[in-house]
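Apart from one protein chain that is not included, each protein chain of the complex appears where it belongs.
Presenting chain A:
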Amino acid sequence: MTWISMLIKFCSATEMNSSSALFVTPNSMLYEPVQQTAIWGDFSVNGFLNPPSPFILEVDGKLSNQSEDSSHGMGGILDGYNQDDSKQGEKVSRRLAQNREAARKSRIRKKAYVQQLENSKIRLLQLEQELERAKQQGQFMGGGIEVSHLGYSRNRKPGIEAFEVDHGHWVEEQNRQTTELRNALKSHSGEIELRILVDSCMSHYFNLFHMKATAAKADAFYIMSGMWKSQAERFFLWIGGFRPSELLKILIPRLETLTEQQQVEAGNLKQSCHQAEDALSQGMEKLQQILASTISAGELGEGNYLPQMGAAMEKLEALVRVLNQADHLRQETLQQLARILTTRQAARALLALGEYFERLRALSSLWCSNTNESA
């Protein structure tokens, strides 16, 4: 008896419910009836089956046990046939076993494939977020997308992401205020309007110091290295920000019509700012010395340095204090300068300062696009 005739006999002998289906391919593998069929990648939602070639039928978990049983059942049915067909019976059993094996492998492959898709999806979402973040920073920093920024984002401490977003807004607002000052001075605005602008400008800087203080508690190293600043700004970095004496050096010569009294006071401010800055720089160096000797304590090369790590972490707490002190110095410098000057002079000074930072950011952006092009 040929296997086809066996098949026909089998079809009539077994009960087939409406949802089961039996498939035959040219390469003569006999398939069992299944209640649910799932051929991954080939089933559409409403269950219509488009058999590809070659054709592999997947049997779901529950059914695979049943298929074992039904094969015995099959065997039982086959037992009813004559001796001639027992060889055929063996072949069929073998083929059934091969089919089960193939189905099992197919299930494993499907699982792996789905897992891979899931992982890729997560990775894609991450990349999209990073890109969005980098774009935003590029906007706020004048268009430069730094690869180093993307690299750092993987190690960010909580609170730093929020700081970066807030800082982006801060820069936007600063640019807006700078423009307002420019327009007000051009149109010869009155004392009162200028006073309002000067005060809100000053508050805006003080806001930044406040933001930095919070962020420094989250990640002092991040603030220390000026990671949120554009490259050109970072070139002039001093303890997590701009150098106050540098600020005075840029602004004071540009102030026209300083009275003698003002000149004396400005000179004194320059000197005391320099002295305070100097002292704090040395304090910073002292912290570096302390940290270096803490890290290198004991035998260098020993391989076990857990105690040094604990001690060093304690020393690092001082970093936040130093950062706050530097920002305090910046704030005091700005306040004292504003106190010495008239409202109009202060407005001019703040305009000059605002544009100075704008220019640094523009330079960074140009630098970035230059670097990208040559890459």
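Throughout what follows, contacts are C-beta pairs under 8 Å (C-beta built on N, C-alpha and C of every residue); 3 or more make two chains touch, one makes a residue touch a chain; residues count from 1.
Simple rule for what comes next: contacts and distances are computed from a predicted model.
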- UniProt lists the protein of the undisplayed chain, choosing from "Oxidoreductase", "Serine/threonine-protein phosphatase 2A 55 kDa regulatory subunit B", "Auxin signaling f-box 2-like protein" or "PIGP acetylglucosaminyltransferase", as "Oxidoreductase"
- Message: I'm checking contacts with the chain that's been left out. Which of A:Ala102, A:Val165, A:Ile250 or A:Leu287 qualifies?
- Response: A:Leu287
- Note on the structure: Filtering A:Glu130, A:Glu173, A:Glu246 or A:Glu265 for touch with the omitted chain leaves A:Glu265
- Touch rule applied to chain A and the missing chain gives residues 265, 268-269, 272-273, 275-276, 278-280, 282-284, 286-287, 290, 315, 318, 321-322, 325, 328-329, 332-333, 336, 339
